[in-house]
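In this view, the complex is presented without one of its protein chains, the others remaining in place.
What follows is subunit A.
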Amino acid sequence: MSFFGLDCTRKKETEVERKIRANDREYNLSFKYATNSIKTSKYNPFTFLPLNLFEQFQRIANAYFLFLLILQVIPAISSLSWFTTVVPLVLVLSVTAAKDATDDINRHRSDRKVNNRKVNVLINGKLISEKWMNVQVGDIIKLENNQFVTADLLLLSSSEPLNLIYIETAELDGETNLKVKQALTVTGDMGDNLEALAAFNGEVCCEPPNNRLDRFTGTLTFGTQKYSLDNERVLLRGCTLRNTDWCFGLVLFAGPETKLMQNCGKSTFKRTSIDRLMNVLVLFIFGLLALMCIILAVGNGIWENHAGSKFNAFLPREENIAFSAFLTFWSYIIILNTVVPISLYVSMEVIRLGNSYYINWDRNMYHARTGTPAEARTTTLNEELGQIKYIFSDKTGTLTQNIMTFNKCSINGKSYGDVIDHYSGQRLEITEEITPVDFSFNRLADPKFLFYDHSLVEAVKLELPEVHAFFRLLALCHTVMAEEKKEGDLVYQAQSPDEGALVTAARNFGFVFRSRSPETVTIEEMGIQRSYELLAILDFNNVRKRMSVIVRNPEGKLSLYCKGADTIIYERLHPSCSKLMEVTTEHLNEFAGEGLRTLVLAYKDLDEEYFSEWKQRHHESSVALEDREENLDKLYEEIEKDMMLIGATAIEDKLQDGVAQTIEQLAKAEIKIWVLTGDKQETAENIGYSCNLLREEMNDVFIVASNSPEEVRQELRDARLKMCPDTEQDKFLIPEIILGNTPKVVQDESVNGEYGLVINGHSLAYALESNVELEFLRTACMCKTVICCRVTPLQKAQVVELVKKYKKAVTLAIGDGANDVSMIKAAHIGVGISGQEGMQAVLSSDFSFAQFRFLQRLLLVHGRWSYLRMCKFLRYFFYKNFTFTFVHFWYAFFCGFSAQTVYDEGFITLYNLVYTALPVLGMSLFDQDVNAGWSLEFPQLYVPGQLSQYFSKRAFMMCALHSCYSSLVLFFVPYAAVYDTVRDDGRDGADYQSFALITQTCLTVTVCVQLGLDLSYWTVVNHLFVWGSLGMFFILTFAMYTDGLYRLRPSSFAFVGTAQNCLSQSNVWLTVALTALLCVLPVFAYRFLYTQISPTINDKVRYKVCKMKEPAPRPRRARLTRRSTRRSGYAFSHAQGYGDLVTSRRFLRRPAPARSTGFTPTGRSPGFKPTGRSAGYSPVGREQNPKQKVEPTSLQMFRAVKDSSF
């Protein structure tokens, strides 16, 4: 979004306190507060060139080449013409400048768009439509529904009762649920009375601009009164006004001083591990360059001393030997500069950009339902995707869809939900072909609800009492709010999606929950409306793990309906149910085995007398001041016993498509997945099982849930000892020098067997303390899977940082919500799930796509290829440049160390830019060892990337040695071939120009052949590039050596005629062939023998693919069926305290449109923390684009009533 620029201007003087007087521009102007125009762009047309050049020359490579250029214009040491450096430098600078310019033009455009938005400003008692940029601090502006908030405002008045307004903060924190703000009564009373507003002269005294989104302090002085202001009164820029007709606000902070802009600090610049390695290598290269130049300078000194001095008659030179050596040093710095590759960085950027586009273009990562393609938001991190070792994943919205579906149930010992084939009696897989149950008999049915077992609906129609009791319970025992905007159009607002699913299921099976009041629940049972008197809600909490309602049916019968975790309910059942319990337990195990979340349902008929007595005690306890909770719990225990079992429900926490398969694939690629979730332990564990992270076959799953650091440490240590009994205390730390500030790295420890670790939030807090963190890390890294529950956003980042700190591994964090932002930013690669829950995660991510399953394609295909291509590119690039440069080094020994180049200057200029640029670029954009299908078929291919096998210091040294060999061949073969020889017409053939041309032809052919050897995927483009470049070499060589150019500038094109004189010689071509083959054949032989003796996984797969000559297999979409005896998590995920609210008189049902609803913030019950996550329930498909339509949340269903009796 346009709000998020790269740069935020900061105010120079620090403001201590901000004073604003409403409607008094003169007064406010005296403080020089920033106006509301924002500027995220960096340049304007005049400053672009100087500023951009200044920035570019701050880069070490560019500065180095500028330095070279300066050296080159000093005649005493200039060994090369200036254009050999200027041409590449200008090219590099202009490519970068063009990129910067387009970026900046885009920023200008978005700035202009934002600055020119219109808003109504109150000026001189009239509302005038103004551009955003002209709004000033102290102005009163009017916002209308669905408008963006212009600046940080003090809310004055609104169209809604109680001066409430609703805002959506998705752009700020990613939460799509609406938040409520309320104006002060004193300002709210002005309403939309323009005269009153224009006369308003309140003075605000508040904090200076800062970046804290959740805090605001200030005072408003109006009349004689002083009012304190807090965050409740302030609207922040970046929010959107929702469900509110209009509101008036006073501008407090504008433009760059708004909290949003203050918050958009420079995002940390991520670099890949290859970048970091390159920095080390570049230092090494500089060292090598210096070493070579020193050797040559010393050589020059010795030569001058021995031979040169006597040669002075023919060769006038510097007399002072030491000075001559010094000049030689710098001359060779110029000549050998090509070891430091100037075009390397530009080429790397181009390659990364290209590979980023492939990600954007990939149709297999395009989510058709939401219309979201994958997006590489950062274009500089691609190859890092091929080296991921740890994935940190959020759960809700990432692994799961946050959609609950009522899948199965067990009623009175009969299990429903499976589709059985009539003939074979086998359970059928639920696919598109199976027709779901037709609910058309029920006009109130939710059309999105799908159920496949027809026998259950038959049972309902047969009016089996147990089945009816089952659904009646589901329709009554909950805290869901119903809204019926028009007859039959029911919308449920559930605090937890589980509850919503259950109530919706009851609705479809003919037990429709229609409405509730504090005292009644109205349901429609098989078409007959019945009102139940709601006598008590025995609410859910984490200890009770159940909830009950006590209702009186229209016939006057008292019943208690209870649903809860199986273990809890079973303890409280009447002994007569034992037989049913057995059967139900079997069903429960079956459900749990399929990863479903279960609840057990029970009821009990109550005795009128007993209940009234209980009710009395309940009332006493609930108003008592002491031990209130305890007494209530006791009371609840008392009444919730000897219940009769009805059955059990099974709810599927729907995984995103293909999650389990993706996780299996990633596990095969030896990527470790840690789930960091804010959910409860049970839920998280359950999801762990259902998406195959935790497996029944695992040797053990450790659960760490302790309340002190010592215990946590002990538990972790026990777990580790169990995994690896002979683990030693200190052996795991290996010294690591390269990482610099981190002195040690935790080694991977081998474990026999597979283990899982589940750690809860409390324990994690202790585990992350500095003296326990290593213990935690060691243990966690030995496990296949780690699940952290109840994790705060900060802890998510801490876990990522911990792994980054002690593991030399690349991490990836994937999430969808605002709470994942911290870990997305902390990890090497951040991936945002787009199209789900706000934009914040996507905005701070490096890559984004719509579905978790695309991760396997991103990593195993794009990441692997990017890494492979980048490594191949680097290896080849270093090879070709080193080979090119080292030849000069050898020649030095034969030309008196005089800094004479071997090649023509034109060749030196064009070698990197024209002759060898495109083939290697083609390789790095198109190469693939095996195609995408095979990459997914063999996830093991990913492992070399994690170990950085394709490009490392060792690989670099190999490149250097290879270059050394090639350059020796390239120099000495032509040397020996032309030594004392002549052309076939007897004329001179061993002159410098011929020698130069022979050597450069040999070099160009050799590097082309070498590239051909490296290239494993010859597309048309590659052919074009390789042959084209080779052809280009000859064409340009002939062109440059023609008389036309020579006439133009004889000193630069002095090679006139060399090409036709030299390349017409057969022995020249024999030399070229010999050189090229001598350079390449050993590589051929080495590679062949290496693949034979110790083939890598890559070689094996390639061989296999080649042998089969078949297209890649279609990705397998086999559903993973698990059989497990594990008891699954129970289906309750909401917070306690909701029941209070339902029965309290603090709400009023409003069948009217939801937008005019509200609640009193002051009257909020403790512990009631509605979150964006669980709100907005929809049983099957959820609203996929929350940005356009925001459903009213459950929050808005409550309406404040000024009830004096309460």
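By our rule, contacts are C-beta pairs under 8 Å (C-beta built on N, C-alpha and C of every residue); 3 or more make two chains touch, one makes a residue touch a chain; residues count from 1.
Convention: contacts and distances are computed from a predicted model.
S.K.: Name the absent chain by its UniProt protein name; which of "Regulator of G-protein signaling 9", "Histidine-containing phosphotransfer protein", "Cell cycle control protein" or "WD repeat containing, antisense to TP73" is it?
M.R.: The record for the missing subunit names the protein "Cell cycle control protein".
S.K.: Using the touch definition up top, pick the residue from A:Phe54, A:Tyr610 or A:Phe1088 that touches the left-out chain.
M.R.: Only one listed residue reaches the unshown chain, and that is A:Phe1088.
S.K.: Which one, A:Phe31, A:Phe54, A:Phe323 or A:Trp361, makes contact with the chain that was left out?
M.R.: A:Trp361
S.K.: For the chain that's not shown, point to the residue among A:Ser994, A:Gln1010 or A:Ser1029 touching it.
M.R.: Of the candidates A:Ser994, A:Gln1010 or A:Ser1029, A:Ser994 is in touch with the missing chain.
S.K.: Need a quick check: the contact residues on subunit A for the chain that isn't drawn.
M.R.: Residue positions of subunit A that touch the missing chain: 75, 79, 307-308, 310-311, 313-317, 331, 357-358, 360-364, 366, 368, 371-373, 865, 894-896, 898-900, 926, 928, 931-932, 938, 940, 973, 975-996, 1016-1022, 1043, 1046-1047, 1050-1051, 1054, 1056-1058, 1060-1061, 1065-1067, 1070-1071, 1074, 1077-1078, 1081, 1084-1085, 1087-1089, 1091-1093, 1095, 1097, 1099-1104, 1106-1107.
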